[in-house]
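The structure's right below; bear with me while I get my questions together.
Only a single protein chain was left out; the remaining protein chains are all shown in position.
Letters A, B and C name the chains as they come in the text, with residue numbers starting at 1 for each one.
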Amino acid sequence: MQTALSIAVDALAYGMALFIICIGLSLTMGLMRVVNLAHGAFAMIGGYIASYAARDLGLGYAFGIVLAMIGTVLIAVPLERLLYRRIYDRSELSQVLMTIGITFCVIGITNYFFGPTLKTIPLPAELARSVDLGFRGIAGHRLFVIASGLVVAGGLWFLIERTGFGIHLRAAVENAPMARALGIRTEIIYAASFALAIGLAAFGGVVGAEFLPIEPYYALRYMVTFLVVVSVGGAGSIPGALAACLLLGAIDVTARYLVPDFGNFFFYLAVILVVCAFPRGLMGRAQ
Amino acid sequence: MTKGFLNRWLPAGALALAGALTLGASAMADTIKVGIIGPFSGPFALQGKNFQAGAEAWLAQNGKSVAGHDIELVYRDLPTANPQQARALAQELIVRDKVQYLGGVYFTPDAMAITPLLKQGNVPLVIFNAATSAIMTSSPLVVRTSFTLSQTTTPLGKAAVERGVKKFVSIVSDYGPGVDAEGAFKKAIEAAGGEVKEAIRIPLNTTEFSPIMQRIRDAGAEGVFAFLPSGPPTLGFVKAFSDTGLKKAGVKLFAPGDLTQESDLPALGEAAAGLITSFHYAVSHESEINKRFVAAGEKAIGAPDLLSFPAVGAYDGLFVISKMIAATAGKQDAEKAVEAVKGLGWESPRGPVKIDPETRHITQTIYLREVAKDAQGRWINKEIASVPEQKDSGLTK
Amino acid sequence: MPAAASGSRTLGRDLLGLALIALVGLGGYWLFPDNLAFLTRVISVALLVLSLDLIVGYCGIASLGQGALYGAGAYAAGIACVHGITDPVLLILIGAAAGAVMGLLMGAIMLRAHGLPQLVLSIAIVQLLHEAANKASSITGGSDGLSGMSPAPLFGVFEFDLWGRSAYLFGLGLLLIVFAVLRFVTRSPFGMICRGLKEDPLRISALGIYAFPVLLNMFVISGTVAGMGGALAAIATQVVGLDSVSFEVSANALVMLVLGGIGHLYGALIGTVIFMALEHIVAAINPFHWMTLVGAVLIAIVLFAPRGLSGTLDELARLLTRNRWGAGR
Partner (left out) sequence: MSPVFEVSGLSKAFGGLKVNSDISLAMNEGERLALIGPNGAGKTTFVNLVTGRIPPSAGSVHLAGEDITKLGAVKRVRRGLVRTFQVTRLFPDLTPEEHVVMTILQRLGRATRIFARFHGDSAATDEAAEILATLGLTEVARRKVATIAYGQQRLLEIAIALAQRPKVLLLDEPAAGVPSSDTPRIEEALASLPASLAVLMIEHDMDLVFRFARRVVVLAAGELIFQGLPAEVARDPKVREAYLGSYAHAGS
């Protein structure tokens, strides 16, 4: 029982870390219909910036997160204008290829400037401490990740369902020409949501670094995981992404406990079964 | 227009391509080429850089010419374990670049793919790293200057029991060296009076270890033996060990030195403090020859933090190759070259070493080390005990 | 797609194409006699990329999991060879059969979905197989790779040795045969229907044709070709690593295909040769920049040459004819 509880806590933390990173991708894929395989690359850039700020400049964790989000968005916005804008209405194949290309470039450049070593992001004392849950110790950082995940989910839901920006965004997604006719500047909406998605990626890259360590191949190593999680959840659905992350996180963590020698076997088996059963994802939007 | 373009550029392009492909085929008369295969890009690029740094450090100290023959190093990149590409690269080095010696090789599968070529190519292979015992049996033309897992692991058994830790969980990556490590540790700990209660093998690419930590907790072990190849996995493992409170609960972690490679230590920091590892080389090893090696190596690699054990394998590898060249007077004769270094002993930056004439693997001192800070506040592997003249027990059994 | 080309004219063009491939292949043999190991690898990968073109280019199904078929062939041939079946031709057939079976399975799963979920299924399948091959290390060698195979001489005469001449010529012969068969198959009624399904599935179903069995057949054919490529690699290098059934190999194959241009077989060959030659040269000069370069090339292709190199050349050549098959989609 205690073991089950303990695994559940680990699964929850891992799932939430995945969620924070992936939700931005879910938004770009579901709302803007771009298969952005470079999403992980942006999470990685965030991680590098945070590591540089917090470790090399000694600015602290919180400041590192803020800098990472701002810095990554600043890098991403020109890319959106120059590259992404041209593939919004292209085929999935084109989108996949271009974003793989961007990922390769980011990896190559990162490798060139920062070297191939792992980068850590030093945690503040409060988060590094082990918190006693009664049945086991858990790193304070994991609790922070779980809380952040809940805040991100709630905040996004509110933003999209309850604010003017959300209404404009949904209008632009449903029918761009009509939205433009109504005076909504769709390109600004798109750029803003892209920036939001990238900012979340950077945030996820930083807070998730304890699970998915930051190194140049991060972008490629977890590319598949992120894509898979989003598809299982159903692109564009916040509850779907949350459900997928928690489900797949739980399967992954449990399998690693019970049958560690099988690696990701059961993770991908679950993915195949879920996608076959729900081709549009757990809570995908009907087309 | 198109035609003119093609006419003008196609021959030029073909020439360039031909030139690039046959680069170096027109070698000068008295240059001996040594092909070095290693991960110079990709996730393991740091290890490849260490190969390069070690080799260049040796050349910088000893000059580029041996007994009147110039040495030219030809590097070939093999980013990850990829036996197919390894074979293709080795084949090319032998056939096209006409190398007389092969060196390097980080991963076991790559070494296994290369060894069948050696006899036909009349080329010895000096392995700088790949650490599975069985490689040595696959060809008589292989010499190894690195270590094997059974070699580095065996002393841990006695050391653990001496510290009162007897009940172990063993965790290794599921590949050749991991299996070697698991076997050697089991044997060593049982010989010393302890036991391995549970042996877990995990895939190479694992980075999230909380569930494994839970397994350790549930097994009620006093100690953990762990082997993972250096890189992202080791970092996650050591962190998880500390984060989940196992370290605080008094569970002791013992591991071969791969887990605390010097280049990872800054990142591991406090989480690794006090960790006991056993290994053949620590950058902080106290000796005059090591100081000179480290100085040359750090210069070659560019940053002091990055130097670690693969460099010393390469450094000694070049030494062995230089002896081979001297013994064969620059002629290509793989058998004679290998024969000449059997039993060869010398003082390496890691301490006294010798090529075991039977296994062609290096016999060396294995050190017990503890992760601690040095006088400058840098994290180092501090040597606390040494076991001299360790052979590869994985082969002699 | 030849518009109203008479049978004999297409046949002539095909023979010319085959002769050209043979010529280039033999030219490679004479020009780079020291690079045959590399060139053999190019042929093996070319078979993989060709097989991917059948699915992507002819059926319009995006796949990032073609390595599953390639790896199935490689491991099947490798395991058979280790267990004493050493005839190279037989090994190729074993690889082909394994690839075909895997193609059947993969198609049956992938065809359940469309679009992005389909792509994800392809990735999940190759990853699943990767993990399975890793786990079944007693059969596959796991992370250490499968080694210890020694294929018998081809036709009992030509040995697979260090210089790799027999391996290369064997591979070249295999490529020519496969290419000829594929040219024929893609122009068969079946091939036409596949292209039709890519263009407009609704129209094809209004003709009374089920998509599923047609596409599944193509998956089997694709698997056969990819399996042969894998088997060739296993024979030539005498080792099989986990990398042969990986996402990386699949993604690279897709990149090469798109670089060369999808949907007319020649593109697959052109893309493979250019990509691998570039990789070979650039990576040897500075491996760190290789990824950056590939990335930049990919971006440039999507932006400026969406139909790949061969497609762009086509475009130049046929500047005056408008409205090509699939253009503008």
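Definition applied: contacts are C-beta pairs under 8 Å (C-beta built on N, C-alpha and C of every residue); 3 or more make two chains touch, one makes a residue touch a chain.
Quantities reported herein were computed from a predicted structural model and do not represent experimental measurements.
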Using the contact definition given at the top, list the shown chains touched by the missing chain. C
Return the single residue from C:85, C:132, C:209 or C:309 that touches the missing chain. C:209
Out of C:85, C:192, C:278 or C:305, only one touches the absent chain, namely C:192
List the residues of chain C that touch the chain left out of this view. 1, 3-4, 6-7, 10, 184-185, 187-193, 195-196, 199-200, 202-203, 205-210, 213-214, 217, 221, 322-327
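Criterion: only the chains that are shown with their structure count from here on.
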Pick one for the touching-chains graph, please: line, ring, star, complete, other. complete
Could you please state the distance in Å, as a whole number, between where the Cα atoms of chain A are centred and where those of chain B are centred? 35
Starting from the mean Cα coordinates of chain A and chain C, work out the distance between those two points in Å. 33
When you check chain B against every other chain, which residues touch at least two of them? 41-42, 45, 174, 203
Mind pulling the chain C residues that touch 2 or more other chains? 131, 134, 288, 290-291
Help me check something: in the complex, which residues belonging to chain B touch chain A? 41-46, 49, 174, 200-203, 205-208, 210-212, 214-215, 217-218, 231-232, 235-236, 239, 243-245, 248-249, 263-264, 267, 269, 303, 305-306
Applying the document's contact rule, which stretches of chain A touch chain B when the two form their complex? 3, 6-7, 10, 13-14, 111, 115-120, 122, 130, 136-139, 141-142, 210-213, 215-217, 221, 252-254, 256-257, 260-264
Residues on chain C engaged by chain B in the complex (per definition of touch): 31-32, 34-38, 40-41, 131, 134, 137, 141-145, 147, 161-164, 233, 237-244, 277, 280-281, 283-284, 287-288, 290-291, 316
